[in-house]
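Before I ask anything, let me first share the structure, which is written out below as structure tokens.
Removed: one protein chain of the complex. Kept in place: all other protein chains.
For reference, chains read A, B, C, D, E, F and G in written order, and residue numbers begin at 1 within each chain.
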Amino acid sequence: NQKVNLTVNLSSPVIDAFKVFQLELDTKHDKYERLVKLSRDVTIDSKRSIFLLHRVTSVSDVEEVLAEADVKLGGVRQKIGLIAEELRGEDLYQFHRAFTPGIQEYVEAVSFHHFIKHRTLISLEDINAKLLFMKDSYSKESTEGQQPVAAHQVLTFQVTPTDYLLGVADLTGELMRMCISSVGNGDMDTPFQVSMFLRQIHDGFSYIGNTGPYEVSKKLHTLRQSLSKVEDACYTLKVRGSEIPKHMLADVFSSRASMIDQDEGVA
Amino acid sequence: NQKVNLTVNLSSPVIDAFKVFQLELDTKHDKYERLVKLSRDVTIDSKRSIFLLHRVTSVSDVEEVLAEADVKLGGVRQKIGLIAEELRGEDLYQFHRAFTPGIQEYVEAVSFHHFIKHRTLISLEDINAKLLFMKDSYSKESTEGQQPVAAHQVLTFQVTPTDYLLGVADLTGELMRMCISSVGNGDMDTPFQVSMFLRQIHDGFSYIGNTGPYEVSKKLHTLRQSLSKVEDACYTLKVRGSEIPKHMLADVFSSRASMIDQDEGVA
Amino acid sequence: MSVTEMFSYIQGFLSADQEIREDIRKVVQVLEQTAREILTLLQSVHQPSGFKEIPSKCTKARELFCTVRTHLGELKTKFSVEQYYRFHEHWRFVLQRLAFLAAFLVYLETESLVTREEVVQILGIEVVRENGFHLDVEDYLAGVLIMANELSRLAVNSVTAGDYSRPLRISNFINELDSGFRLLNLKNDPLRKRYDGLKYDVKKIEEVVYDLSIRGLTKEQDTRGEM
Amino acid sequence: MSVTEMFSYIQGFLSADQEIREDIRKVVQVLEQTAREILTLLQSVHQPSGFKEIPSKCTKARELFCTVRTHLGELKTKFSVEQYYRFHEHWRFVLQRLAFLAAFLVYLETESLVTREEVVQILGIEVVRENGFHLDVEDYLAGVLIMANELSRLAVNSVTAGDYSRPLRISNFINELDSGFRLLNLKNDPLRKRYDGLKYDVKKIEEVVYDLSIRGLTKEQDTRGEM
Amino acid sequence: MSVTEMFSYIQGFLSADQEIREDIRKVVQVLEQTAREILTLLQSVHQPSGFKEIPSKCTKARELFCTVRTHLGELKTKFSVEQYYRFHEHWRFVLQRLAFLAAFLVYLETESLVTREEVVQILGIEVVRENGFHLDVEDYLAGVLIMANELSRLAVNSVTAGDYSRPLRISNFINELDSGFRLLNLKNDPLRKRYDGLKYDVKKIEEVVYDLSIRGLTKEQDTRGEM
Amino acid sequence: MSVTEMFSYIQGFLSADQEIREDIRKVVQVLEQTAREILTLLQSVHQPSGFKEIPSKCTKARELFCTVRTHLGELKTKFSVEQYYRFHEHWRFVLQRLAFLAAFLVYLETESLVTREEVVQILGIEVVRENGFHLDVEDYLAGVLIMANELSRLAVNSVTAGDYSRPLRISNFINELDSGFRLLNLKNDPLRKRYDGLKYDVKKIEEVVYDLSIRGLTKEQDTRGEM
Amino acid sequence: MSVTEMFSYIQGFLSADQEIREDIRKVVQVLEQTAREILTLLQSVHQPSGFKEIPSKCTKARELFCTVRTHLGELKTKFSVEQYYRFHEHWRFVLQRLAFLAAFLVYLETESLVTREEVVQILGIEVVRENGFHLDVEDYLAGVLIMANELSRLAVNSVTAGDYSRPLRISNFINELDSGFRLLNLKNDPLRKRYDGLKYDVKKIEEVVYDLSIRGLTKEQDTRGEM
Partner (left out) sequence: MSVTEMFSYIQGFLSADQEIREDIRKVVQVLEQTAREILTLLQSVHQPSGFKEIPSKCTKARELFCTVRTHLGELKTKFSVEQYYRFHEHWRFVLQRLAFLAAFLVYLETESLVTREEVVQILGIEVVRENGFHLDVEDYLAGVLIMANELSRLAVNSVTAGDYSRPLRISNFINELDSGFRLLNLKNDPLRKRYDGLKYDVKKIEEVVYDLSIRGLTKEQDTRGEM
């Protein structure tokens, strides 16, 4: 095109070599950009799932919210399938920086979902087990139970331990938010469960300490703050709850909760 | 006014005391603001004098530029007189931060003027000697030779050694600019004079080292850069001049200079 | 000489710009002063005695907003309208404070959320950018969030003043607000940070409601229906 | 050589200056030590046992202020009186601490706001600059604000010690102080920043009063109507 | 619910803003690509062979500026005109580069300083803010200063190419430019920093003229008069 | 060549130094790992279930400190004793952590302040520099301050676990510690900064005691006596 | 306990990773040492005496590259081949230096641009990722740009050594290189920043050619017409 016409020696071997480099660099860069965009989509949809999941603190039908979030996360997994497609035959780490934010956010969302449902920490293995995709069928919903048909090639995506750790570190922030909302909404169990769970994660991170990558150490401070907020919330619940017998509390909150349900029903 | 009406206890001793503080703080702050404004004026006019003085590298009649700058600097001194008026009976250092930028810029300008005229460093004493003002007559031009009439009270302004040092430190930047312009305009002497003078100032500052206030140490780096630029300029002059006999150089530059004069004459 | 003339002409431009900024700064200072006065006035509702005088204080505040309108009117004259964003940083802070004060005023008057249209009317400016000096939606939201913090304080002090129903109403109001904000897709910007503080206001107010509930102090007001 | 001479001359100034600063620093260190001792003494009122011993502790503190007066007397001799602001930074911090301690002492004694005149008398210095080593109004106010923070802590601890009326008195006191400060036109200076902290103290004390109110623990202490 | 509706409506605003920024970024990327192409074209004048082909290269560059006008035309459609300063940062850099390229082009064609009017015409935008997408005077000046640096390089390379008169003409031109800039009262802003670099361009060119003078290589062109 | 020889010789020096540092780093890494294990163990006391198991956890921690002693013993062999401060930075951080862990352990066992002698004994090192690898007094104090922060967390969590008397004991302990630190003349060093954090711990614990007091929850345990 | 187990599992990953990195770092250190030796060898061409010995120095350098190949062979064994980019950062710097040295060597031998294939052969690695440990195109280009900087220095020093024709050849070479780079669509990455430095090398070499031209020192070497 135009640019090439401007150079002095059109046929020099140097220029020829650089034309090859140009192609190679552009190809790589385009792939990188596509991955960045996919990662951004994964981030946004994961964040939306988290937003959605936070509704569990204020509605009566938790299962409904969980199901809705699961559908949303299924969509996210489809997008991760597109990332896996882009990475087919590539060195995963070459483009890691392009998609790591999205993957971390997905880990955060899926582990949040898992915690609400099972009150445990999802394992890295479980996360990766859900990231199996059928070749040429990535545009369809990849339901988990489905058997891989022999004609389809299976494509996998492996979340790295570091991305898993960073996602879990961010999860603690969401747990803190959920805990504080729960206090407001009179849920007497969630805060204590969250605080025990968060302490375990906190102890886990202090066990790893600074042996992990720098980004992990950087998140420790925020994690500690989240823990402290959750512990304070439990403390407040305990101290305020101490003034009245437990069975009365239940009364108080059931009436509050139904009031809230009415409000939410309209929304 | 309105605000006072809002308070609960209009006549409480606490509120009465705070009304006194309000007055005291406002008075002090107003004076501070007036000084900041005066300082800003001093800065702007000093900077303009410096701009003006830089014309000496490109015109034939240096005396004319110097005279014009002297008038401008006289105006600056009048404004410093207003500062002195504000400070009458005050602790100079209480408001020092308000006017120090202006005073430093004035030192820079007046020492630049002095260097161009005498090729020496103006002393702190000489600077302060020019900052004598007649009371109630500060609005009139204070010409230097004028005898203080007995009926008039004399008001003085004392530049602090630190402000003097900081002004001189900035002077080196202007000297560097003048040196580089001189090279361009074929002035064969100024660059060498400037470089010797700048080396002396540089040596003076390294003699003081870090015993002075922090602001002085901070300017040392810039000073060293200016010196290095000036030394490079002299080096270039010398090296390029080495290719041709001196008398020919003079020829070359006198024709250049007259050419420039023509241009400037129109401006 | 042509180049000289051109540069002199350009210098005119640069000086004009500096003068505009100086002018804007002066008006903004006066605005800040008036905003502080309105704040002092409205904050006196936190005093036990203040609760009865809310209506009269709101009236006075409305008067002070006249002054605000005058100053904002003056501000508009300092620059041409399409340069709003050129100088935005100069008045952004005070405009958010004023939006907060308008929101607080309207809440005290009607216990409802001020709309952007109302704020704009109280301040004598525009909603739509095209029509002139306007209120950015981010600045409106910032003002609303500052008010939420003020309301959590009000909930505490209304109990002290013996008004046990107000905290419940504040609680419903603030919950609604929180749901509203959850609809927004906020970036990691100053607004997001401010919004993160809302959760603590919600929690604080809920704790007050809780304290009242376990003592049976909320019963009498339960009939207020869907509000 | 002239430039060299000039720099030697300036170097003389700088050296003299540094020596004065060195002298001042030494006295200030001793002052800080005494200030810490007074603080330890007065802070013991936060202990449950401390509430009964307030009078005796105040007496002891008054004695320690004698030492402070001696040190301040010595400080004055280190530099000529008209250069107060030249070296102000060196003692500003400790002077604010001492103003705070004097204010806290007087509050504990009389539950009233110390005047600037009283502080100055306790410290053995002057109110007016012209008369000698004095206390800047900003430093006095800074001391008062540090005390406000201490009082919010005192409100909490008096409840622990079973004294339910003190928080109410502190609340009234701090509200009056807040009204006073709102009269001031504070710029963006350190005092302004400190004053911004006052609202957290006010809030904290309001919450203590709230906790007492909701439990009916404020009833017995006064006849303030329906509250 | 009313609050919900209001916040949904607000979310619309926020999304629209983000989309505009995304759109602008895309057009700006294309503009940067075209600017690089024009640069490559014009920089080839530094090659010994390039000096003869200046006119043809200028013609080609003028053609490429058609593309620039198209892109800038598209850019304008992305946002309403009074939001120019809201998004200014996005295109400021490339606009300065384009102003430089226009200035360099005009210099190569006529050896005179491009006016802001000419730049604006080449780019297909406006001088006056009120009329639409315009060129800020600061951005125009930045472009002119980038050109000055390019000219100092041109002076060196014209000697290599055997053209001994061009450096003198460049020298006069750049001196005039320098005088112009001295008329401006520049703050300590990016423009001031850029301007400080001009002195070195002036010096470099003067050194070339000096080298030519002492070798008597300037004589033949002396008759060019006042240019 | 002489310069070459000299630099080769110098390279020998540098290599030896780098090897020592490499060796130290390895041992320190292992120490950090063990310190983290002790931390994980002791931190589990914050869990509601953890409060009953304090004694058994302390026993386990004492066992892990054996490993620490072994590693520290190894560390000493890596460099000659008079170079302690040359390499101090390498182990300073972990040594402060270990001092903290020893202090926390002793507090959990006896609710008293660990002495420097005890820490040194638990770690198998020396008090006095002259006797060998020792614990700097600053590092000891840093460890104590880290513990204070942990105790404020413990006060909160013991309430959650239903133990209402522990916060009172912690409060007394921390107040004593605070008075102790006020005796020290700390410069503007890292230790000073850490100490400034102590007042937040003190306040936090006071608020816990306040919350218990106002609800009458401190009464029932008053008979707990010496624990 | 499940969470604990999970973290132990992850810790296992991290430890393994750290060990690999430690191993890589050691080999890379040795590589850097060898690279420095080659650099010392090749840089001696800048000495006036060095110009005559270019061929013998190139031979010696080729021998040292054998050692490089051995070390790179060892490096490959430290990790599995598909994790090249996982650890890329560790050897990227030294690999760029080695690419530079290979490029400089080939330039000194043949005055032509080394191809990527040649570099890869000199280093005993691969061009294509799929075939094993390879040279990224960015790293190859970075090496070439470092060489450009070295060539600007060589142009200066060849004049000192009395070789007036070499600068002209370097100038042509570097201009061709510049044209090549301008074909690339460089983003705001490290390579772009390095490329921005190329224009200073181009300028420096242009000035050397200028110095030669104005003194008529380019005449004898070629028949380039009137220049």
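Simple rule for what comes next: a residue touches a chain if its C-beta (ideal position, glycine included) is under 8 Å from a C-beta of that chain, and two chains touch if they have at least 3 such contacts.
This is a predicted model, so every value here is computed, not measured.
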Visible chains in contact with the missing one: B, F, G
Chain not shown: contacting residue from F:Arg25, F:Lys52 or F:His88: F:His88
Residues from chain B at the interface with the omitted partner, ascending: 192, 195-196, 199, 202-203, 206-211, 228, 231-232, 234-235, 238-239, 242-243
Absent-chain interface as seen on chain G, which is shown: 29, 32-33, 36, 39-40, 46-47, 153, 156-157, 159-160, 162, 208, 211-212, 215, 217
Touching residues on chain F - with respect to the absent chain: 1, 3-4, 6-8, 10-11, 13-15, 18, 81-88, 113, 115-116, 129, 137, 141, 176-177, 179-181, 183-187
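Rule of thumb we're sticking to: only the chains that are shown with their structure count from here on.
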Option reproducing the contacts of A-G, where over half of them reappear, out of B-E, B-D or A-C: B-D
Chain pair, B-D or B-E, that carries the greater number of C-beta contacts: B-D
Inter-centroid spacing, chain F versus chain A (mean Cα positions, whole Å): 36
Averaged-CA centre spacing for the pair chain E and chain D, given as whole angstrom: 60
Between chain D and chain A, distance of the C-alpha-averaged centres to the nearest whole Å: 51
In chain B, residues with contacts to at least two other chains: 3, 8, 267
Residues of chain C touching at least two other chains: 1, 4, 40, 47, 176, 179, 185, 211
